[in-house]
Structure formats: C-alpha cells, structure tokens
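Starting off with a structure, shown below.
Part of the complex only, each chain left as placed.
Going in written order, the chains are labelled A and B, and every chain counts its residues from 1.
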Amino acid sequence: MAGSTYGTVFQITTWGESHGKALGAVIDGCPAGLPLTEKDIQIYLDRRKPGQTSISTPRKESDQVEILSGVFEGKTTGTPLSLMIRNTSQKSSDYSQIASCYRPGHADYPFDAKYGFRDYRGGGRSSGRETAGRVAAGAVALKILSALGISVCAYTESIGPVSINYDYFDETAILTTPTCMPDAEASVKAENYLKECQAAKDSSGGVIACFVSGVPAGIGEPVFEKLDASLAKAMLSIGAVKAFEMGDGILASKRKGSENNDSFFTENGLIQKKTNHSGGTLGGMSDGSDLFFKVHVKPTPSIFQPQDTVNKEGENVTIQIKGRHDPVIVPRAVVVVQAMAALTILDLMMLNMNARMEYLEKFYRED
Amino acid sequence: MAGSTYGTVFQITTWGESHGKALGAVIDGCPAGLPLTEKDIQIYLDRRKPGQTSISTPRKESDQVEILSGVFEGKTTGTPLSLMIRNTSQKSSDYSQIASCYRPGHADYPFDAKYGFRDYRGGGRSSGRETAGRVAAGAVALKILSALGISVCAYTESIGPVSINYDYFDETAILTTPTCMPDAEASVKAENYLKECQAAKDSSGGVIACFVSGVPAGIGEPVFEKLDASLAKAMLSIGAVKAFEMGDGILASKRKGSENNDSFFTENGLIQKKTNHSGGTLGGMSDGSDLFFKVHVKPTPSIFQPQDTVNKEGENVTIQIKGRHDPVIVPRAVVVVQAMAALTILDLMMLNMNARMEYLEKFYRED
C-alpha cells in the first residue's frame, strides 16, 4: 500500500531509490506566498550529502535539487512543489554480491519476503539516500516554521561511548564539527573512536537529540495524533533508529511522581514550568516549553568483517561487504531528524488552526 | 482536527471522556465472518478496569461492553462494529478543585490552551478511561490475529527499581499478579515498593514489554508506515508513555555493528536469525523473528503531596490532589499496550495483502 506519504495537510510524498535515475519529494498543501528558492533547500541537502569528512563515505554525490513546480515569481503558489535530485555517482558494480545474499542488519530479506524481489543496488529504497527527499521537503517546513518564530535544533549527543558535555554546548559547532556535535572537544574524541572502529572493520551507533523552541501550547491532536506520538513515528520511520525518548524518556520509568512532575509557575503573566522533564508535552500536546527528544541510532550494519548469513537459495554462506560506507550513521542523520521534526510540527500546527469555533468565526466573519 | 481515528483499513474511532455518559469505539473495516460476542471483548476490558487490587484505585467501574452494530447471527458482517461502555461510577464532586487549577504532569493546561476550556471532570478525554475504547477494539484485533496464528504478549517488566528476572519468566503470572509481572517474586517486591510510595503520598513509573509471535516477514510499509514506526506512534499515543524501544533499543546506540547485527542462518529450509537485537524488524518490516519492544511509562502524576502550580487566572497557587488514583499506571496499561500492538499489526497485515501482482492475480483470477 501507499507508505511513502507523510502528513495530513502539509503532506509530502517521497520517491526514489539509491541507484535509480533520481530521488525526490512532492510537497502538497504548502501554503501560498512563501518566498522559496532552490538555495533554501540546497543548504540542508548539503548537510546530508556524503563525501565531506573523513568519517563519511568518500562517495561524491552532488545532490543538486531542482524545483519542478509550485513556485511562481519566487513564491509558492499553493499547488504541489515537486523537488527532484538527480542521482549521479552510482557505481552499480559495487553491489553485485548482495544481489544474492541477505546482509545482516539490512532490509534485504524483508524486502524479498514482501515484494518477491528487490532493487539490490545500494539498498534500493531502504538506502539512506531515501532521506534526501525528506530533507528537501523538511527544508520548506523549516522555512515556514522560522517565519512563525519556531526554531528546530538537532545535533549529535553521543557516538558510541563518547557523549557531549552540556556545559560546553555550542550550537555553532553542530555545523562545523564532522560529527555534528555541539562540543568540539567531544567531537574529537568521537572521531578518534570512529577511527578505531574503522581500523577494526567495525562501526558505531549513537544518539541524536533535538530541541524545538517557540511552539505555542496546545499543538497536537488527542488521542492518536499526539505531538509526541507523531514525533516518535517520524523518528522511527528513519532507517536505523531503534528508540525514541520524549523529554527525560526512559528515566521517567524509574522515577517517583514527586520527582517527575513539572511544577507550573507564572511570571509576568506567562505560564511556565520550573522543570521540563516532560520534554515540552503534556497529554500529547505542547505545553509551551521547549520540545526535547532523543533518537537512538544503531551502528551502520555494513561492516567489513566476514559475517554469517543466508543467500536467496536458502544456503548458509559468509558475506564480506565491500564498497563505501559511513562508520556511523548519526552525523548525516542529524539533518534528517531536524527535517522530520519540522514536517511533523508544522502539519500539527496547521491542523490546530480550526480547534475552536472562535477561530472559524474570526477567519470567515471578519475577513 | 480529527485525531481520534486510528488505522487505515482496520480503522478504529474512539470517543468518550471520563465522566460523560459513555465511552466507546467504532471499528470500521473489520473483515466479515469473524465469530464475535461481547464476552470476547469483556475479558480484555476486565483486565483494564480499576478496583481490583490493593495497588489500583478503589473506584468501581463495571465497564460492561455492549455491541450495538456490525454482528449478525454471531458473526461480524463487514459493516462497522459500534462498541459502547456506559459510565456508571463517576463522582464529579471529587474534581471540583481541578476545574480552576492546572495539575502538574496533567494535560489540563494544554487542553485549555488548545480548546479554550475543558471538561475538568476526571481529566475528561485525557483520562486513562479513554483507553477503554482502545481495549475493546483491540480485543477484536487480537481475536483476528489469533485466527492467523499470531499471539501478542504484554507484561510489566519493571516498576520503579524492581525488575522481573527473565530466568523466572512465567506467562501465566501476568494475569494473576496484581502488577501484571510474569514473575511472582518480583511482583511481591514491586507491591511492597508501591506501598512505600503510597505511604509517602507518591507514585512510581515502570516499564511494559511486549513480544509478538507468528508475524510473517515483510509486514510494514516503507518508508513512513514502517512497522516499528507505527508501533512507536501507537505506544506514545497512550497517555503517560515517554519512551519506546524496538528490540535492544537504546543499547544499539552504544554498540558496534559487529555486536548489533543479527546473523541469518537457515535450518530445515527456514530462514532465521541467531540473535534478535533488532526486535524482529529490519528496514521497518517484520523479519520473521518475534517482535519485541518496550514502553516506558511515567509515574502517576496525581500524587497527594502539595504541589506548586498555577490557576486559570494565572496566579501561583498550591494544589493538593484528592480522590482515587493508582500509585502506578503500568499494570492497567499492559492490556492497552497489547491492544494497540494488535491494532497496529493487523492493519499492516491487511495492507500487505496487495504487495504483489501475483497476489492480485491469484485473488481475482482464480476465485
């Protein structure tokens, strides 16, 4: 069935596989009147593309986005935006072996089980390249959110055993360190750890964190389209993500109520919380505090050690993966987390605009 | 907007609040020909209802389900099933105080922020009672899954610091211990811990785990309707859930690829995995292993200690919550986790039936 569409009123449909002609996204439901150029999108795609640092694959992909529709005289028209990125650097020869084997930790086996066969070149649709469409669409959502006073900040919190020190949090470092850590010192340690992993033909997992400022209280739709539930789905829909924590997350399960409740207080007429264990949601709706959540990412499954597996004929075999693979998924997934968060929040904010009769009356009677 | 509907082809819509006349669910898209009686549903509702043990609120709610439509001569007809549970034991007087105050850890404030006012009686739609409709609908999904050879087992893994010992796992204990722990000894410890919490006018968080057996490989729809992503949303949509882990979950972020990959092997023509770190999904689709996931639940926010908060007039006040509240949410949420898992998996299994041309050809050409 159709599983490549995301969102209700700000809706994206992504398409494309690792080694096809192109990848892209269609954004349907983008409000009219947003100034938009390809540069607005390219800046985010550039953060996702490989070949930029020693800890990412040396594949070169230019990942140039083209806006094919939906913009006229520099502004969105309200009609669908079609965004396309041509594939340019695919070496299909690298992937001949995996045509017949099921790589451990990869989607090869379930793809065959579901569809009867698969595009085995570079993982096909299960490749990380699939996220290029999400990032392109997310860039548009981020621009809209920015116009509404909302900022979305995602970053690497840890790689393997190396975590950032929040005392040294430096937002600018997210864009300058190869790890996307907001702590240059931790980043160096993480790079060293990754080099050890590479030397051992191994890879590492890590954690991405994200906070979102400026979201007004009341965003999210009880009971199934809750803000935190929607964020959880958005994040787990990214390949390799294995866990999601809202606010203090798993710690909440060890705590007592007196430790976990966030007290409200008021200052200058503004209702606030003394703490933010909840991560900015209550009852599945934003509570006016910053949203905060974490995403746990598994290690790159493509490692260069020999691994036991099974081939399509159902025989036990050993596979030795070749090719170009990142030793860690996390840094390139940071912008994907940011994009998916933006898409999720914007959609729920648009849906919130008809929560009350007074909103409808104001819109249709006073206009 | 409409946030009370869940699922694409097996679709439920729940309705009702804590102190309204009734609660319920409409199931739309239930296949015809399923034998179904109210008893099939009541057995699950009885596991959710309060007043049964020393560690749950002494409120008595009979929670009798009535099937209002969709069943004829003992079988589902393919038309919507309307399930209703009358509310019987509501004491609205208990809740007069919270009409004007925002309880810490509760949804009161975001509800007011979104809708302008709220049904303050017993939490209204944000009450745990809302889940009665989910459980009733989930019972139908569980019966269908059972007919397809699939079992869904949810249980309490920990309460505060007390965890079960998997060496003593006893599935029958889930239904007999007041904690829903599959380990009677751990359950006694957890009960004692909860009594301490109660004595201290406090509450406790905990963890629910769930495994699902019998799901064939290939269930889940790349890229946004992934099985694990859908489960994450389903679980976070349950009030008080703050984190979701698929398989080894957060541990994956600390691991190396060589530790985290599950090797395939084949035995008697059956493709299997040597380990199941992934929790039974790869690329967002089932991989033929048992599904396994964990859900982290925050402590009951209604505690009997004085708490700082704000009232509707925006004044700083102290609130002292009265009434009848569980010292822990986890045991009564176990069956909700089971229900939401069943609804999610069944919907994706039904959607999987048209994944291949050969399925369509077999269905329409050979019938």
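Following the convention adopted for this analysis, a residue touches a chain if its C-beta (ideal position, glycine included) is under 8 Å from a C-beta of that chain, and two chains touch if they have at least 3 such contacts.
Just so we're clear, the structure is a prediction, and the values are computed from it rather than from any experiment.
Of the identical chains making up the complex, 2 are displayed, while the complete assembly in this file numbers 4 copies.
Everything below uses one rule, namely that only the chains that are shown with their structure count from here on.
Centre-to-centre spacing of chain A and chain B amounts to 26 Å, using the average Cα coordinate of each chain. For chain A in complex with chain B, the residues that touch the partner chain are 1-6, 8, 14, 102, 104-107, 109-111, 113-116, 125-126, 130, 158, 160-161, 197, 200, 202-207, 216-226, 228-237, 239, 242-250, 252-266, 269, 271, 274, 278-279, 281-288, 296-303, 305, 307-310, 314-316, 351-352, 354-356, 358.
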